[in-house]
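Attaching a single structure in structure tokens format; questions to follow.
The other protein chains are all here in position, but one chain of the complex has been omitted.
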Amino acid sequence: MTLWLATGCVLVAAGLVALLLHPSLMRKLLGFNVMGGGVFLVLLAVAPRAAGGSADPVAQALLLTGIVIAVAATALGLLLARRYRAATGRSELPDDEAAGTDD
Amino acid sequence: MNPLDAITWLLLAAAGTFFTAGTVGLLRLPDTLTRIHALTKADNLGLGLAAAALMLQAGSWAGAGEIALIWLLALLASATAGYLIAHRALDERD
Partner (left out) sequence: MNATDAIVATAAVALAAAVLLARDLRAAAMSFVAFGLLLALIWARLGAADVALAEAAIGAGVTGALLIDAAAQLAGPGRRGGRGPTALAVGLLGGALALVLAHGAVSLAPSAGEASRLVAASLDAAQIVHPVTAVLLSFRAYDTLLEVGVLLIAVVAAQAAPPVPRPPLHHDPVLARVAGVTVPLAVLVAVYLLWAGATRSGGAFQAGAVLAGALLLARFAALPFDPLATRPVLRRAMLALGLAVFIAVALGAGGAAGAVLAYPAAWTGALVLVIEAALMLSIAASLVALFGVGRPQ
């Protein structure tokens, strides 16, 4: 259990750091997905296992829902990134200094 | 160790060798077309050996048949993917 828990935590941290540091929108989405995978791994690592060796059914149901929602969010995010690129020609959000000064 | 398990181990070791060869080809060969060539040949053979190893452990004719069918489907998919990537690489090169 500790091995998978540690792996999940590393994935969450790595995904979050990538999400924060990469300027490119698609790389942020990739970081978001890796982070999602890590969160699911942490969830399943702490869930108890039933007698026959299969994982906890409630945790599995939560994960199934999570995976579907993650793909919907990723698809929407990618569509928005493509739309942004078509509208402005950029695939990164502008820096705060360049965006002007309005509080 | 009974002979069936020994043969399984042998087949898996051979599969591992072929997969490693394919990966070395992917990393060391110069351009996309040569890499696809190495990958599709070595990896498909490796997959076939791994499938053969698992078929020996399947425990029933139906299970072994399923694994063989899965191998054929994977073969079809990877051959098509290799063809499409190579076609695209050829277009990009021109």
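Going in written order, the chains are labelled A and B, and every chain counts its residues from 1.
One rule holds for everything that comes next: a residue touches a chain if its C-beta (ideal position, glycine included) is under 8 Å from a C-beta of that chain, and two chains touch if they have at least 3 such contacts.
Predicted model only: the values in this text are computed from it and were never measured.
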Among shown chains, those touching the left-out chain: A, B
Hidden partner interface residues of subunit B, rising order: 73, 76-77, 80, 83-84, 87
Interface residues of subunit A (partner: the chain not displayed): 2-18, 20-27, 29-31, 33-34, 37, 40-42, 44-50, 53-61, 63-65, 67-76, 78-83, 85-86, 91-92
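In the analysis below, only the chains that are shown with their structure count from here on.
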Subunit A and subunit B: spacing of chain centres that average the CA atoms, whole Å: 31
